[in-house]
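Only one protein chain is missing; all other protein chains are in place.
Showing chain A:
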Amino acid sequence: MDAVVVRDLVVERGRRRVLQHLDFSAPPGRVTGLLGPSGSGKSTLMRAVVGVQRVRSGKVTVLGEPAGSPGLRTRVGYVTQAPSVYADLTVRENARYFAALYGRGAPAADAAVADVGLADAAHQLVGNLSGGQRGRASLACALVGEPELLVLDEPTVGLDPVLRVELWERFAALAAAGATLLVSSHVMDEAARCDRLLLLRDGALLADTTPSRLRADGRSEDLEQAFLTLVRASEGAAA
């Protein structure tokens, strides 16, 4: 059974149609990458999956239940693009609070902080951290619940290359342990690290593919180049 199933999803914000008749499914135990330029609807789609987005029509099913069901709140972890942690608490205090909400103890919180590489900064106020560290503090607060589905909106923005690689290795390890990850990015070189790729443009799904298939379809080893080829081909078809 797929971890996330989206059927004919339409989302409107104001008069603008942000997502138009989206269909896809994300397999369990895999990293599914959601790629597309800024403004393509990635965040809106993720909000719909965690059940905080009001939708116009369509169906979003997560782990067999309708998105946003009370039963999913312990099973789904969500990290927004802007770090949503308390700037006036330390990293550890943030992690311990979210741990308590997920019914976990302080050791789980400390482990999550260590997992994102912030053990040395655990006693610092989040407000005093760098942007990249804040993002990781926010990630720790989702990891602490050991969710079955982890929805991560641009988790690697502002991170140095070494940390980015470490985090992607961490995502792969979580998937190997059985978790499903839905990760958005606007950096195409990160697409190579995903098992599945959803390419989003102007609220519509341009391709539901894998890195190797994208390289073949776009006739380029460079994923960015392959993506561009697909975009041009679709625009040519539309014109």
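Following the convention adopted for this analysis, contacts are C-beta pairs under 8 Å (C-beta built on N, C-alpha and C of every residue); 3 or more make two chains touch, one makes a residue touch a chain; residues count from 1.
Following the convention adopted for this analysis, contacts and distances are computed from a predicted model.
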| item | value |
| --- | --- |
| Candidate names "Transport permease protein", "Carbohydrate ABC transporter membrane protein 2 (CUT1 family)", "Dehydratase" or "Nitrogen fixation protein NifU"; UniProt protein name, chain not shown | "Transport permease protein" |
| Candidates A:G103, A:P161, A:G178 or A:G236 - the one touching the absent chain | A:G103 |
| Of A:E93, A:E166, A:D202 or A:D222, the one touching the omitted chain in the full complex | A:E93 |
| Missing-chain contacts mapped onto chain A | 12-14, 50-54, 68, 73-74, 76, 78, 80, 82-90, 93, 97-98, 100-103, 125, 141, 145 |
